[in-house]
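Report on the following structure.
Every protein chain of the complex appears in place save one, which is left out.
Presenting subunit A:
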Amino acid sequence: MSKALQKRALPSKEQSLFKELLTLYETRQLKKGLKTAEQILKKVPDHGETLCMKGLILTNMAGRKDEGVELVKKGVRLDLTSHIVWHVFGLVQKADKNYEEALKSYTQALRFDKDNMNLLRDSAQLQTHLRLYESLVDTRHAILKLRPNQRQNWVALALAHHLNGNPQEARMVLEHYQRSLKNVPDYDIEHSETLIYYVNILEEIGELSEALSVLDSSAKSRSIVDRTSILQIRARILTKQSVPEADEAWRSLIEHNPDCYESFRGYFTYLGISLDESNPEAVTKLEEFVVQLPRASAPPRLQLNVASGDQFKKLVEKYIVKRLEKGIPSLFADLKALYVDKEKQQTIEGIVEALREEYAAASTLPASSDANLEPTTYLWTLYYLAQHYSYLSQPDKALSVLDISLQHTPTLPELHMCKARVLKRAGDYLGAARCQNDARLLDGQDRFLNTKFGKYLLRAGMVDEANSIFGLFTKKDAPSPAADLEDMQSLLFLLNEADAYRRNGKLNLALKKYIAVKKVFDDFEDDQFDFHGYNLRKFTINIYIKLLKWEDQLRSHPGYVKAAIEASKIFVAVSDDASIVSSLTSTSKMSDAEKKALKKAKKAAQKVQEDKKATQATNENKDPELIVPKDEDPDGLKLIGSPDALEQASKLLHPLTTLAPKNIDVWIAIYDVAIRRKKLLQAVGALSRAAALNPDHPELHLRLVDVKQRASSFPQAPPPPIGPVFTEAIAKFIPDDLSLETFNSQYLQKHSTDSHTVLAAAKALHKLNLPLADVENTAFTLFSPDVRLDVPTALSTVDFLASLKSSRLDEFRAQCQTTFPLSTVFKPSAELAPLREQVMLGSAPEPATEDTTP
């Protein structure tokens, strides 16, 4: 016996105790297991495997994780050639989501026990998770060799080859497998999935006729049971082969689900008829379906995309009248995609305005005179027009239409929601929230209306009120509405709340919420782990492959992109100005006035809670064993004070270089972080990427000024090889003989009617230390009649002037107010207090006037 083995061997009593210990752990009898381990250790205190098992058990007990990990490490050191200790170490690392290290431990363990099924299976999962497909193939091979009788091991090997970029091998494995297959039960969904997978692989490697014949024979013998998949794959393959049978295949698919746009697109691609431009041939062909499938919604709607001129007018009129008469609230949402075509937009406006006149006249007649016309048709027409004018940024027209319709029917939530949207776009966030509340009060049972109101409250900066409104539908037993929404991974809530905090200057709380979004995505990534084993057992391979692809693209989601950029902006801001953190720390100790305000808000919120009976949630997701760790940093002050702020920002942005490379804001954010981390090449590289997307982007302009200023303030030129590359890259953006002042004024001249350009140029002037008066004068050119100013840009300019302590700030605000007469955001805060109160109360009821139009 080797020394190690001698050390490992236990006396016979302890040996059986150890076996018991393993069983106790597997059956999750942790307390008993712990006792048993301690019993063994009393006799053999340095027994590595027992120490590891004890450690493993402790890591599963609340509050004893660190102690457990230490024990495991100690156990490993004491018995380096035991597969058990490495296995345990791997388990602990895996539980900690430290997948790379876990895989290393598993590999060690396999060195000492190479045929251990559990080790192999876990390794395969880790390799898949880490996308180490080459070694995955080896592991799957080893598993198959050990257990060739298990069906899933064959499929697993084929899949590993496939993922490793080798569909040919995958095909061979699957064919080998099918030859060896006996007695497939009739109607076996698992076998059916495997066959579809096989067909997909054949299609992928271009064996189209083989794929088709397998598909058809399996369909005939009912070995593939999923008819929709059969129809889809058939149509796709036949189209690739461009054979006439494709016609029939697409038609079957369309008949099966006539509301699926993809089927129509597939069919028309096969026919060689474009659905993406004006095309009378397509209109005619679609008409066949309109007649044949009268209930299908896709054909008539697709016709509107491809029709033009008089034909469009005729079709869209019929389309609109039918839906107004039916009272379909989503008509505008359905049609607004057509508005990219200005002519279509005007045609629609003409039609609906004419209808409005017609219906208005009819609605004043006695009810019996036009039996076909429901009074609601007139209402839906007004509703359509309101949305139409709001969309085209004509708030006055929209509001006057809404006033008429609200007099007609004050109880339709849609109208109030529409009014809210108009006011929001016009810069009256408080009025918008009030109207959203009006909508909600009309149907308190509807969570949709509740969510909308909460969102509008956040836009109006009323965070506490928003939370209590959200609380009407969150779980009663959750620590708070916000905690429930975060647990339930609501990106809508997290992002809107973060933005609200950011606008309110609570950067710590904003950052905390943006980072919570990042964590949601981390969880989504982790969520796939269990499926690496699960789907193989269930043979749901085809959807599983899609899962892997989706996970690989996960962080291209706009929610992640937004959170990463905003968080990194905050990290950059605090790294430029450490006083931000200290002032946040002192203000978060609330002033008396703030405490009072908070108390008041809470009271108001409570009243809402009492007024409305809340619809409460079940708690299906609650795991009683889940230990919720206490939040050590509820205010996010630690987070925002992180010494490695820029490194954190860099990590957040990193995935976006490949997942969102077309987003210019990503490259701007990457520049901001890189230049401060002295990563000069990365910084100018990001600027080049941004310039390639839009050389005149205002944020890019500011960064070009920034990089040039930084470069000229270096005490000495950065050394080669990086230095010269860096300097040359800058010279490409701004020639050496061009002063920054000139560069800036040239930029401004080039786009002097674009509000973003004007603001950027004003900011650049400030960066260049020009007199404040120059900066202000430039900012005020925003009001010249040829500049198209919008509310958000005006607001950013207000913030900018405020940061300069400009004496013309009030004047600027006043001009904004004139430019945006409906807005409230530019009003001094004293005027806002009563408006804010009104939000929670809802609009005052209109004084009843007699004899209004019905």
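In the analysis below, a contact is a pair of C-beta atoms (placed from the backbone, for glycine too) under 8 Å apart; a residue touches a chain by one contact, two chains touch by 3 or more; residues count from 1.
Criterion: contacts and distances are computed from a predicted model.
Missing chain, UniProt protein name, picked from "18S rRNA (Guanine-N(7))-methyltransferase", "Ras-related protein Rab-30", "N-acetyltransferase domain-containing protein" or "Ribosome biogenesis protein NSA2 homolog": "N-acetyltransferase domain-containing protein".
Although one chain is not drawn, the whole complex shows that of A:V225, A:I254 or A:V684 it is A:V225 that touches it. Within the whole complex, the absent chain has one touching residue among A:V321, A:A362 or A:M488, and that is A:M488. For the options A:N542, A:T657, A:Q682 or A:Q815, the residue in contact with the chain missing from this view is A:N542. In the full complex, subunit A touches the hidden chain at residues 187, 189, 225-229, 257, 259-262, 297-298, 327-330, 333-334, 337, 413-414, 445-449, 451, 473-476, 485, 487-493, 523-524, 527-528, 530-531, 534-535, 538, 540, 542-544, 546-547, 549-550, 557, 614-621.
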